[in-house]
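What follows is part of the complex, with its chains left where they were.
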Amino acid sequence: MRLLNLVPVISDVWTPEMGAYTFQYLRDTTEVVTLKLEHGPSSIEGEYDEMLAAPEVAFYCEEAERGTWAAGKFDGVFVNCFGDPGVRAAREAVRIPVFGGFEPAMHMALGVADNLSIISVLKNVLPLIHGSISKAGLGKRVVSLREIGVPVLDLIDHQLVVQKLIEQSVQAITVDNAHAIVLGCTGFVNVREEVQAGLLEAGYDTVVIEAAQAAMVMLENFVTMGYMQSRLNYMPPRQKDRNWWTS
Amino acid sequence: MRLLNLVPVISDVWTPEMGAYTFQYLRDTTEVVTLKLEHGPSSIEGEYDEMLAAPEVAFYCEEAERGTWAAGKFDGVFVNCFGDPGVRAAREAVRIPVFGGFEPAMHMALGVADNLSIISVLKNVLPLIHGSISKAGLGKRVVSLREIGVPVLDLIDHQLVVQKLIEQSVQAITVDNAHAIVLGCTGFVNVREEVQAGLLEAGYDTVVIEAAQAAMVMLENFVTMGYMQSRLNYMPPRQKDRNWWTS
């Protein structure tokens, strides 16, 4: 199968190392292509960025289904952001499964523990994630929503990120009574093992869920099993005039 | 004060009669300008349309605050759609109050009755509105979400719309135990009086809330009283590269 890893920003942040890490649990027969946006924000840190990323995300999903572009046809799309930009719009438009980073990570985490804490990057994104939790009706399982105070484009400071994630995870466990941690930004690449090890060392034998890996695996499941979003929920957009930008 | 009535579609649906009806409860000193989008859908009937309308909505709100365009500067913006397209994004971007159609209608309806029913146009928009209810945490007050099966662009058939709204309202009252009705599309113009009268005739002494009127009045309140969205909730978008379309 062919899956599209759509990084919904204009910045050149994706590296082969990130791909190797993120796609490591997929089947050998699964091919992944990574694309980024031409129009949109350089990172997604709030509702404004989400809005700006959404149209091209939806458009790329339509291309991914049609396959008339250079990248060819895809069986499923992962919109590589915990903010799920354009995901619900895209689901209306196509008949292939589309996931953002929020849902698969949460659905997998639900199998891990009763009380979950989501730890993200900045205060700015918390209302957006809070809205996702409410829309998903998962408020009874999420005991806290925390952030490490590091912008997305500064996540390359690996040590800092790991240390701050451990700090916030300990707070989540001891103060909020969390049983497991969900990394609430798909920019948290290659850190879950170290965070989980750091927590174990601190005496907390818990689980850390990484969102992009979870999403890729869930997407592969859906394609393998022939599942996709229900058309009774995500009804096809009705035919009518729509003006897209033509740059 | 100057308020912007931003109709977030590309179609030429707004008429002076609609303005007269919608703005009738505003103070004499309030000036309203109506604008529509250049890029976007011709009507909003689902997540896909919402996504396509959002960027220009946010952009117009920024212009409305800056006032460097022909339309001048505004003290508040009403995004004239029950789907609230781009509203949360715009709130992050500006320091003037921004409302879509959902929230003010609901907030006013909360003062009218315990059990509310929202009646909208088509099945396609229900998941979007359902998501708005969940995000707003108002699920305990909304006893049902109904639709009349008429697309937005067909709402001009006044008699049909009134009749179907009465039918669905009666269902909402007798089956869902609703105490009051919220018209769940800002395209339901100039019908609330007839629907309410029709219901009274049928034996139901209830209240019908029209969304655009409610939004304009609430917006005027906010400007008058010096209120706007909290910046702790809607934090200003951080400075960074963003590629907008340049058509």
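The chains carry the letters A and B, assigned in the order they are written, with residues numbered from 1 in each.
FYI, a residue touches a chain if its C-beta (ideal position, glycine included) is under 8 Å from a C-beta of that chain, and two chains touch if they have at least 3 such contacts.
Keep in mind it's a predicted model, so treat the numbers as computed, not measured.
Of the identical chains in this model, 2 are shown in place, and the full complex in the file is built from 6 copies.
FYI, only the chains that are shown with their structure count from here on.
Copies chain A and chain B of the same sequence differ by a rotation of 180 degrees once their CA atoms are superposed, given in steps of 5. Interface of chain B with chain A (complex): residues 10-11, 37-43, 45-52, 54-55, 58, 86, 88-89, 91-93, 123-124, 127, 131, 134-135, 137, 151, 153, 233-235, 237-238, 240-247.
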